[in-house]
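Single-structure report; data block below.
One protein chain is absent from this view; the other protein chains keep their places.
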Amino acid sequence: MDAIFLQILNGLDKGGAYALIALGLTLAFGTLGVVNFAHGALFMLGAFCAVSVNKILTLQQIVLDPTQKTAWGTPLEIRTPYVESWFGDFGLFLVDYSVPVSLLVTIPFMLLVGIVMERGLIRHFYKRPHADQILVTFGLAIVLQEIIKHYFGANPIPQTAPSIVSGSANIGLWIGLGESVVYPWWRLVYFGFSALVIFAVFAFLKFTTFGMVVRAGMFNREQVSMLGINIEKRFTIVFGLAAVVAGMAGAMYTPVLPPDYHIGMDFLVLSFVVVVVGGMGSLGGAVTAGFLLGILQSFASMNEVKSIIPGIDQIIIYLVAVVVLLALPRGLMGRKGVMED
Amino acid sequence: MENIVLHVNDVHKSFAGLHALSDIDLAVREGETHAIIGPNGAGKSTLLNVCIGRLKPDSGSVVFDGVTLTGKKPYEINQLGVARVFQTPEVFPDLTALDNVMVPALAKRDGSFKMSVIKRLSREKGLRAQAEHMLEDLGMADQMQQIASEMSRGNKRRLELAMSLIQKPRLLLLDEPTAGMARHDTNATIDLLKKIKEGGMTKVIIEHDMHVVFSLADRISVLAGGRIIAQGTPDEIKNNPKVKEAYLGEEQV
Partner (left out) sequence: MNQGSLTKDIILFVIFAGLVIAAPVLLTPLGAGYPDLLQKFAIFGIFAIGFNILFGLTGYLSFGHAAFLGVGSYASVWMFKLLSMNVIPAVIFSVIVAGIFALLIGFITLRRSGIYFSILTLAFAQMSYNLAYSVLTPITNGETGLQVRQLAPSDRAADYVLNLRDEDLRILDQAFGVVEQGIPITNLFGIKMSGYPGFYFCAVLLIIAFGLSILIARSNFGMMLKAIKSNQNRLNYTGVNTRPYLITAFVISGMYAGLAGSLLAVTDPLAGAERMQWTASGEVVLMTILGGAGTLIGPVLGATLIKYFENIFSAINDNVLQGFYSFLPDSLNEIAVAVSGMFVGKGWHLTLGLLFMVIVVFLPGGLMQGFQLIANRFKRKKKTDSTQHSKQAAE
């Protein structure tokens, strides 16, 4: 029981990341009809926004203190982050909270990236075959990841969660399952965060006129265009929104998994599977499938399961994708007529 | 009694509770041209899709020459000798006109699948001559090497007709063969279809244009609200009060 509960918990944060990437991916599918293989790269860009912000915040001022000597007799170097020397305690607070603070940079940056990408590239591929869309965005993904590799190197760069949530939560004690159920605070935060973003995206699409038009566009693009609504402009924003969601997901995920340049590709393949399992163009499907597959994956990594079916943890997600696609061609919640030409 | 080629028995079909077709009984005799007419939304296309295997009826069956078509795959139905011409011309846009006709010719001769990896298509002299002849017959001698996607709509339709005719089907289903055509093209198509009629091929035509229907059909079934409201020769249909009522405000009969 404890173990099962723990696995569900373990699946939640990963599921959250899958769901957030898949959400943007499926939004782009449904509205723009675009298969975006560069979506994982957007997740990676977000992650490296967090890395950059952290780097900038921890830029250090080096002051030589001639009154103190090191063991080698040279003057002691005192390193203080600039933000600390400028803002004092608030500066320290900024450094500690660099990951959540980076969202302030991530959001506008990713919005810009999304808009530029849609205007500059994706737009010209609406009418092209899906194969062309896959190919061009695949090329873009390589370009983005190589640029990151050039500037940040090939090694993963660990990020730390704010100290207040750096420990583990004794969830087991709260709900009477004993002390064995311990879960890192930050992962709980990540789960909460992804739930919040998902909720916000749904609310935005549900309760604003903008969202209404977009949903109508997802349902029948041509008809909405016929109403004289400038759907193109809105779709640009939708793409920007998808980029922001992916970017935020990436930035916040850095304390869980140290990002490297190919983190986007790794997540992309999985989130594509998530989208397909959920049903292309279905927002609810993407979220459900994201969490479902995240949890399923953590169950498959249990030793008890692995001893019965060796290697299952490595392939479970793909296996589910194959089974779902063959049994339910449109995925769990896919609608008829989306991406079926 | 003449031989009945296509038998539609008591077919029902509804979409989300809406009755698209109910109690459809239809018998198409060998060699005749049977037209199905009706106002928009009467269920004409649904009926055709049921016949071709694209849609599955809720109940009832479609029998072609003693074989039940219901539940069969499109290629199986074609292999039985039923060819179809689509409402919007469906051709192979990337292939030349000649290749467009070669493909159905191969399918007719070799069946639904044949591994023929080594033999060159250009050595199929017999089939090629047939295909060229067919295109010439339809007045497309000049366009044999033209890529289908570069053709006018009218030519695409003629090409599609050639693709169906090369298979010498026992039953040809035509879905609004003159839809969206100018009067001049329509007349040319009628002449063409008359020519085929002389060949004795059984045809079912779904048509909106009364002019086309009355110049071609041997018998007519009138569809309205998913039911057949009248059946008979063109003359009988012209004078049928029910038909006039159904078409009131639709079009001048």
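Note that the chains are named A and B in the order they appear, and that numbering of residues resets to 1 at the start of each chain.
One rule holds in what follows: contacts are C-beta pairs under 8 Å (C-beta built on N, C-alpha and C of every residue); 3 or more make two chains touch, one makes a residue touch a chain.
The structure displayed is predicted, hence computed values, not measured ones.
Chemist: Out of B:3, B:40 or B:145, which touches the unshown chain?
Modeler: Within the whole complex, the residue contacting the unshown chain is B:145.
Chemist: Which of B:79, B:187, B:215 or B:231 sits in contact with the chain that's absent?
Modeler: Per the contact definition at the top, the residue touching the missing chain is B:79.
Chemist: Touching the absent chain: which residues on chain A qualify?
Modeler: Spelled out for chain A, the touching residues are 35, 121, 124, 128, 130-132, 134-136, 138-143, 146-147, 149-150, 265, 269, 272-273, 276, 280, 310-311, 314-315, 318-319, 321-322, 325-326, 329, 339-341.
Chemist: Tell me, which residues in chain B touch the chain that this view leaves out?
Modeler: Touching the missing chain: residues 52, 73-75, 78-79, 83-84, 86, 90-96, 99, 102-104, 106-108, 110-122, 124, 145, 150, 163, 167.
Here is the rule we use: only the chains that are shown with their structure count from here on.
Chemist: Using CA atom averages as chain centres, what separation in Å is found between chain A and chain B?
Modeler: Distance between chain centres: 52 Å.
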